[in-house]
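A single protein chain has been omitted; all remaining protein chains appear in their positions.
Moving on, here comes subunit A:
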Amino acid sequence: MKSPATRLSLILLLTPFLLWIVLLVILPHLQMLRVSFQVRESWDTLSWGLEQYANFFSESYYWRTFVRTGVMSLFTTFLTLLIAFPIAWYIARLASGRARGLLFLACLIPFWASELVRTYGWMILLRESGLFSAWLQALGWSDGPVEMLYNDAAVIIGLVYNGLLFMVVPLVTTLDGMEENLVEAGYDLGGGHLTVLREVVVPWAMPGIVSGCIVVFMLTLGSYLTPTLMGGKDSAWFTQQIFTQFITRFNWEQGAALGALLLGLSSLIVWAGLKLTGQSLRKVMG
């Protein structure tokens, strides 16, 4: 049996973690859930009801934004994976020693600045009077200034850029642990490049791929700054709806309902992703 001393140290060790989870994660979410089921009948009377959720389904703007945010987040995650995989492969398998450290650093450096600064950096490049527009004109490929900001492509560029590191790190970790000869064995037994990638490399890297995708997807789905700044007025990201309800319209009940729905969506998609790839959360995160 455990002695009282070990039990005490266990409790002491767990306390910060439990405080963190209970006070900062579980309590606020429970509170939010409670608020989302309240219906304000007049300025001082509340009753229970599903009105907020009914609003979401009856107001097409809400659920269209909801679906659009989900689809674009999935697309962004997929694109991030496509871009991050070769980078991770290079860092894990081809680069050695110093080059490896430098490449990792290069991926990390953008994160020394805040998301706001990074996003404004992209805006300086993409805007009508920005660098890319000036180059296009200087090269004679365009007659006038080109506006590259304030469209979905710009939003996705920004989101991919923000997510890249979180995809590269888990990929490098898993690819790093792959036995040197597996790829050679794949070729030796008659496989071409695509076969080796599909049958040998990707199955091996699956835990890293899934964990990177989960993190990037959640970051993207919940991001607010990048879609707002780079997408402009019409960007319609679901987090903006939540912001509007809470801050602009003081409709906390509606905001809370939308927040709960977003949480539900991200949990659902992560669960589906894990089921689809046959991974378990424990394997992916551990």
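Just so we're on the same page, a contact is a pair of C-beta atoms (placed from the backbone, for glycine too) under 8 Å apart; a residue touches a chain by one contact, two chains touch by 3 or more; residues count from 1.
Assume contacts and distances are computed from a predicted model.
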item	value
Protein that the absent chain corresponds to, by UniProt name, given "Threonine synthase", "ABC-type xenobiotic transporter", "NADH-ubiquinone oxidoreductase chain E" or "Spermidine/putrescine transport system ATP-binding protein"	"Spermidine/putrescine transport system ATP-binding protein"
Selected from A:126, A:200, A:221 or A:269 as touching the chain missing from the view	A:200
Option from A:11, A:46 or A:182 whose C-beta touches the chain left out	A:182
Subunit A residues touching the omitted chain (full complex)	179, 181-182, 184-192, 195, 199-200, 203-204, 206
